[in-house]
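A single protein chain has been omitted from the complex, and every remaining protein chain is retained in its original position.
The block that comes next holds chain A.
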Amino acid sequence: MFDTVCVGAGLIGGVQAALLRRSRHLPRPKVLLTDGARRPSFSSQLTKNIRQIAVNPGSRQLLQDTGAWEKLGNSPWAVNKITVWDSMGHGGLEFEAKHEENPIFHITEVPAISAAGVDAAEDAGVELMFESKLENIKIPNRFNQAIQDTDYVSFKINESEFETRLLLGCDGANSSVRKAAGLGQLSKNYDQRGFVCTVRAENVADNRTAFQRFLPSGDVIALLPCEEDQLSIVWSCAASKAKMLESLDADELISKINEYLVNDETPTLIKTLHNSLSFIPKSIGLKTEMRVDPPIITEVLSPTGSFPLGSALATNMVAPRTAILGDAAHRVHPFAGQGANMGWRDVELLTDELERAHLSGIDYTSQLSLSKYEKAALLEHAAFMSGLEGLKQLYKTNATPFVLARNVGTMLVNNNSALKDIFISRAS
């Protein structure tokens, strides 16, 4: 019998498993971390991974607390500035961290974070099982009179039967735990994809600035620095355009990107944004009306690829002895740069509630405990994603700034300290 089983060792699972074991307020639970895929490993420096994400300061703190951050060595790349612009000649916006030791976020390779999470979990005494698919997941009824609320989740791995007091679905967008628990989801799929690749660039100075350009077509191009002269590109665009970009050879691609970075466009974003900037956190300086001098791409360093874009939010995040976290519960457009950061926020919210329940003499795997997590997480994410409808508009109309301003506004109303810096992360 396990106390907790975390299904999925992606960005969220390993961190969650490690945190439960390291908690000072839980009695050293017996935890299993399992994944259908192979154990994630740190990639060699030679093959640059195409997936990079922005880790915001709250998430970095969590990764530090679990011992995962130190395993990344100095590979996370600190970013001190974000430049947002929609047209040349007119002013762009620039956000800058006031102190270099508190960067706005760190750009980090996705598989490296997963690998660090798994290593941290292993150090903390979590049992690991890879290339193991969970089958026959049985979630108990809400309350069984005959055995007074002592029934647990059972499942099979490689034909062996296991039981756990708590099942945590950290198994991504296509979560099998979510399905087994019958948890509903509201989702929107746009006919959009995120085209990604890693490039070398000139004109990047010390390369501590992230760029984001909004185009009237609805495209958003994000350039995330990840080494002295390298940028990770995430270009959200119509599915057909993503396919077109994927089909280009390196030279064609370079000129296409450069063209889109310098083409003059009608200014729509900046003016509206100016009116809604009072919420920028004090640790961030803001300059407006600047002239933007974007990087010049010189070389493609990675294979290219694209991911379908969509938004989804689970209608429920818990079932008896079961909870879902991360992409299993919500997905957002990468323009928000928040997918993983929201997932780590789930880890914090859930762990807090489990600890609080335990210290209050309540079985932390019981409904009284899990329903508090659900309430806290849905409240935060629903406010965040009330832009879900807005996001749809984003891809249909040119009203990007309105959507942006609205999403940011809702989040600040939410008045959550971990979300204070969200605008910054969103623009990554």
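Rule of thumb we're sticking to: a residue touches a chain if its C-beta (ideal position, glycine included) is under 8 Å from a C-beta of that chain, and two chains touch if they have at least 3 such contacts; residues count from 1.
Going forward, contacts and distances are computed from a predicted model.
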Missing subunit (named according to UniProt) among the choices "General transcription and DNA repair factor IIH subunit TFB4", "E3 ubiquitin-protein ligase Dma1p", "Geranylgeranyl transferase type-1 subunit beta" or "Ubiquinone biosynthesis O-methyltransferase, mitochondrial": "Ubiquinone biosynthesis O-methyltransferase, mitochondrial"
From A:Asn74, A:Gln145, A:Ser160 or A:Asn174, residue that would touch the chain that is not displayed: A:Gln145
Contact with the hidden chain (one of A:Asp65, A:Glu96 or A:Asp363): A:Asp363
Residue among A:His25, A:Lys98, A:Lys243 or A:Arg291 that touches the chain left out of view: A:His25
Where the missing chain touches chain A, by residue: 23-28, 142-143, 145, 147-150, 358-363, 366-368
